[in-house]
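Structure below; questions to follow.
Heads up, this is only part of the complex; the chains shown haven't been moved.
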């Protein structure tokens, strides 16, 4: 079964083949090390349910809708992944996104700022908010639940005050409006898709090369190629669908291309995946979340890390807020309110992030956010009354989560947690 | 081997995902005897104990207790049979105090009310018999105990009950000189009372001092189970480190036998 | 009353306030309409200040428990008149009962507390509001010469009784049209909490599953704007008429831009003035004379002395009326983006 034997730092190792690798993977899956597989399974089940119930669900138009509908959840959830990684919580993320969105809208509309100054101002607001929250948690030692509950209330008030006690403020800046509502041109869509695939392939192949050059075990080339192929198929098929004409009224105007939010999501997904997986900072996050005391003993500046996650959390919330305002063409006192927060935390958790810290990835927010968005989107097509809608949404959420839980559960019973 | 074993396990396999940790392991525990279970770090001793006590489900193999084949699915089943275990990872509740931990799962009651005075008294007696002298209060939280104090609490917890088999996984690792002597004496006393005792230890002096039989695990395989009087110190060390010694132990190693498993380093790239 | 000499300084500017009773006002929330956060407090406070009456205006933020807690506080701080906009009739009644037990005069403001037995009632007719919205949509669709248009309805919060009243109003206009086949009944959804973001998703999905939607009955301007933003995204704005309510700046601007067909203007100042006039009279120990009408409580069948005001439908043609009324300023509406539309609409 084993073929070549190389040495890595004095410890004997076996060079895996494609067959042994697949075997290994299957062993891990049976052993409970499932990664995001169950969440993806849950997502597929959901899509099938809705697709069978309403045939518009699988249309290009509806597929494109998903991106802007899910953007706010996904961005807030991505920020929350960092907060949850430390076992903290940020209840104020929803209204923080509202406040940041409102600041942008006010600067644009009431003060006539340009988008390239108003947008950074909104993001800066997010960063400041996060810093204050993090400081209170890290330096005063107040539980984050209480700090952010207080902030949840305070931001709601600030939002009301900013909007002069409940007014809606419209935005007309075309750049900002485009963010959530427009699409890349077809050419640009393809360009992005191809760049993404090529970049992924290069990174993968480069890793193999570097490791091989150092005499370390590498994934067999077959597996690497398979991985590249799978990603290429997903991205290219999605691009193909999204570059079709999907206008409701094609005579009047044409709507096609990848929604602009898609590359924005992809950008942050790549950045945060890189930060969490490949940088010292990311490593330290996991360490503090897994065992704060061990991290402290290893000389990691725990307080600073703790502050930083709230900064990232609120910063991502500000991005979510900007996109929410763009999508609504306006900001109102409830922007970032209602279920936004619970749904965002839910997205992170469904995607596989632990509420107890130490476990989570940026992709969790995207997968979980997709689950939440698909539920919302699908339910919107069903045309239920309010009461029924709530009940069915709850049940559907439960179904999606139990596909995941049951898969893991079965695996856990083998003793491997 | 005239006496029938009290606890007998045979053919146990256990894998964690792709990694097989125990291969066809058999072990017999006799009443009135101390069986020492030895083996290198990572040989699978603790895993074997956890399989016996129902913490892990076994992949295949049988457990026979008192002549009857039994299925142990959870620690409850094990303690119902009278199997008591001191785990290497002590498994104490840091948020409870010493008395609360010692009686966990088997609290004394008067009516529906916990009988704290009785438990406190019994806990005090047991600890005193184990040479504990530096505990400030029986109501101290376990979180604030020193390493050795924690270990003593875990041992005291396991010997409070009328059990038939006691398994101790490296019970003296963190103990001081006096406490170690006390625990070894306790182990001997338990066996003399007719219990089956399994003692896991890396200290060969202790093993030879108290054990009647020695079972040696090597890389998840049972290399040998022998009478203590039949072997020498160095033979056991050889069994531990090489899996065989002279004519006892595993058959000579064929490269393909273990090679694949020991050294299979999962590539770092695919995490 | 024992609260007269209290140190309370909430809004009292009158010199002789100690001689008169204090008035408590509880507003419901800040989500169902911008008026509760902005307009009512402003107008009420102005009116009471002018009369030199101490007033305590609070908002329950949509929370019933809060609503009662505020009422408890006002009662224990010794108000002489309690004016409430109930969140629901149950809590409303609980509060009114408690106030009456303490000998406090009560006014139902804008919303009638069913079986509550308030002393007075001041309001717009909410069913009438709905009727104006329904009629507005019919007019716009007719003007568009739409043939068998599919009409989507974005109702207000399912937990808000007023939303039910609005729906009752516009459905009384639309249902006959559906019945005789002039219009086609399209999707119909409630928007929880009047939440604009959810309204956007809800409407987007309506449009995805029913691409022929040709008219939108949105229960207020916020929901209307949510629908308009989705229409814009699909470049359908202006072709699909959308209704609204409250004559907000945003709604009026949408009307001027041609994206919204109409809104309903409720002269909030008039309503606030009418209510404060009543309260001031009672607090000064006089018998109010303005409550000339009556409303029948549909549950208790009792006649409640009332002041009833009439809502007004606003389209591009009469946006200027709202400005003339002082409800919004020209500066707020006619920003650079809308200057041309303002001129076109005759706003100078």
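Here are a few things to note about the model shown:
Just so it is clear, A, B and C label the chains in written order, and each chain counts residues from 1 on its own.
Everything that follows uses one rule, which is that contacts are C-beta pairs under 8 Å (C-beta built on N, C-alpha and C of every residue); 3 or more make two chains touch, one makes a residue touch a chain.
For clarity, every value in this text was computed on a predicted model and none was experimentally measured.
Shown is a single representative of every chain type; counted across the entire structure file, the complex carries the copy numbers A x2, B x2, C x1.
Please note the rule applied: only the chains that are shown with their structure count from here on.
Chain centres defined as mean CA positions place A nearest to the mean of all protein CA atoms. The busiest chain interface, judged by C-beta pairs in contact, is A-C. Computed centre separation for the pair chain B/chain C is 74 angstrom, with centres defined by C-alpha atoms.
Centre to centre, using the average C-alpha position, chain A and chain C are separated by 38 Å. As a whole-number value, the distance joining the C-alpha centres of chain A and chain B reads 46 Å. Annotation for chain C: no residues touch two or more other chains.
Counting partner chains per residue, chain A shows two or more touched chains at no residue at all. Chain A makes touch with chain C in their complex at residues 54, 56, 59, 61-62, 65, 69, 72, 109, 160, 164-170, 172, 177, 181-182, 247-249, 252-253, 255, 324, 327-330, 332-335, 337-340, 376-377, 379-381, 383, 385-387, 389.
Against chain A, in their complex, chain C makes its touches with residues 30-31, 33-38, 41, 158, 187-190, 192-198, 200-202, 204-209, 211, 221-222, 225-226, 228-229, 232-236, 239, 248-250, 253-254, 335, 337.
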